[in-house]
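Complex shown without one protein chain; remaining protein chains in place.
Our next item is chain A:
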Amino acid sequence: MSLDRVRIGFLPLVDAALPILAREQGFAEAEGLELELVRDMTWATVRDRLLYGHTDAAHLVAPLAIATALGRGRPAVPMAVPFVLGLNGNAITLALPLAEQVLDDDALGDPTILGERLRIIARRRAASGRRLRFGVVHRYSSHNYMLRYWLAACGIRPDIDVEIITTSPTFAADALAVGEVDGICVGEPWNSVAVDRGVGRIALVTAQVWRRGVEKVLAMRRDTALEVPDTVHRLIRALHAAAAHFVAPGTGEASAAILARPEYLDAPVDPIARAITDRVRLVQAAEPVHIADFMFQYREAANFPWRSQAAWLYSQMTRWDGTPFSPEEAEIAASVFRPDIYRAALAGSGAPLPGASSKLEGAIGGGAIGAGSTQGRLILGRDQFFDHRAFDPDDIPGYLAALP
């Protein structure tokens, strides 16, 4: 039987793991698919290849899929996200001179205490005309929104008290080394590469800012998703199987060895293995520490594209682009995420399928709770923002008005 070919664009990051493992570990082949993976160095090019048909799907920062559907900075193209490739997995790494001023031991920082100390320094630096500068990977990235959310909640005004610029993740360590930035918010392995090079230390991970923050997604043009539904369903099943494999005990080393190859991440294997197994080295040469849910790729239906996740990203987009809230735009944004396609693909597989398509985000304070499902048993674990605000997708204006 000949295999159907699917081309997927990606950037060299640990969270590109699911399409890579789907190809390398036979999950795609089992679904009758041959994956061709197309590596690029910028999100702009991953997006352009997707829009102009060089690829059929892409590993993409979630906000960029929404920005593309809304036509921010370019004509709008309808998009579909039928699968979430993972939650969190990013970190905030500070240049050593700044880290020494705000962290007093080699442990992971506390977002509130760290933010308080950073605010004093940020204001002082702003007054002296040399604002602190942070690098994020893209204007429309979860990294940008997580960093800004944290800073703003700590009384540090992005773009006023501190500067936030775009740096390519692969050059982030260099930017720290030469003092071009005081901190970065990027994905793995690039924080760990900076730590191992001795040019920065990991101060926070994004899971501390939002415990279940949506990260990379599988993005497609909407017309592609609708033209070949069967192929899309098989792709989703292959990625779902790859996700189960990714988190299975004892697979981390082998997955890291595959990801490290020159055609994929072309990066040292050790930091990749640490990220996969939630062990993070915060300071050069220190023992890695275990951080629960640092990367979250499978459990609790983590791959399910909740419309409320897209709505949260849209709320942050209006917040930081300085555009007014629009109910029409909110609807377009939420409709990019396609729980219907996810359900159709995994019906009959035993995977838990949420009954709802939207939920309150960041609203599970205590232990795990059971959630309504149409298939399988769905348990959702603790999910909070560090400042304990919850997001109601039906009241974005109210949410925005209450934010600092």
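Just so it is clear, contacts are C-beta pairs under 8 Å (C-beta built on N, C-alpha and C of every residue); 3 or more make two chains touch, one makes a residue touch a chain; residues count from 1.
We adopt the following convention: contacts and distances are computed from a predicted model.
Of "Putative ABC transport system permease protein", "Probable glycine dehydrogenase (decarboxylating) subunit 1", "ATP synthase subunit alpha" or "ANTAR domain-containing protein", only "ANTAR domain-containing protein" is the UniProt protein name of the chain excluded from the display.
When the missing chain is restored to the complex, the residue among A:S142, A:T167, A:S358 or A:Q384 that touches it is A:T167.
In the complete complex, the residue from A:G73, A:G179 or A:G198 that touches the missing chain is A:G73. Of the candidate positions A:L3, A:A30, A:A44 or A:I120, contact with the unshown chain belongs to A:A44. Within chain A, the residues in touch with the undisplayed chain are 40-45, 48-49, 52-54, 73-75, 137-139, 165-168, 170-171.
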